[in-house]
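Every protein chain but one is kept in place in this view of the complex.
Showing chain A:
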Amino acid sequence: MKKQYAFLVDTERCIGCFTCAMACRNYYHQVEGVVWRQVYPLSEEIYPHRERAFLSLACNHCENPACLNVCPVEAYTKREEDGVVVHHQEKCIGCGNCIRSCPYGAPKYNPVEKRAEKCSLCHERLDAGLNPACVQACPTDALQLIDLAEFERTNEVQYPAGYPRMEELNPSTRFVLPKTPKMVRR
């Protein structure tokens, strides 16, 4: 398998503090209302415990990206060297087709630029040997950068509850599921 960078989201460790999402904002200063990384609480149907569990999600850098396939102006590319899906905003004409098509809601409309934008996995930081801003900021190590080509599978899943199953796209993000809490009785 070719190199494919991906996010590993450890929902057992995630405390829903939004530091990852804030780090992304601090780094890129998106205009108001535009969010590249979002922390979604799991609904009670999925995780009925007071501790609560979260999915921290941005673009999944899919193997077969819907955004790239539907974009009429070729504003998306998937990097050969590491599988990162990059949006080239200067080419975008703001048709919104990627926004309508990505099942994970990763591309967002920037009303000031009148173009789409999304997480491009901090590829400039990767090229400089650094971690993405969100991964670097996570205080619990719940968010990590992995290379699926070398990643040794243990208990991770690709499609946890609360996340759309899209086999044709083959999203790269992997998840560690939250454990059921132990009841302690005195």
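The rule is simple: a residue touches a chain if its C-beta (ideal position, glycine included) is under 8 Å from a C-beta of that chain, and two chains touch if they have at least 3 such contacts; residues count from 1.
The working rule: contacts and distances are computed from a predicted model.
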Which of "VWA-like domain-containing protein", "Cellobiose transport system permease protein", "DmsC/YnfH family molybdoenzyme membrane anchor subunit" or "succinate dehydrogenase" matches, in UniProt, the chain that is not displayed: "DmsC/YnfH family molybdoenzyme membrane anchor subunit"
Sole contact to the chain not displayed, among A:G96, A:P139 or A:P181: A:G96
Sole residue of A:N26, A:S43 or A:T180 that reaches the chain not shown, by the stated touch rule: A:S43
Absent-chain interface as seen on chain A, which is shown: 38, 40-43, 45-46, 54-55, 57, 66, 68-74, 91-97, 100-105, 109, 113-115, 161-166, 168-169
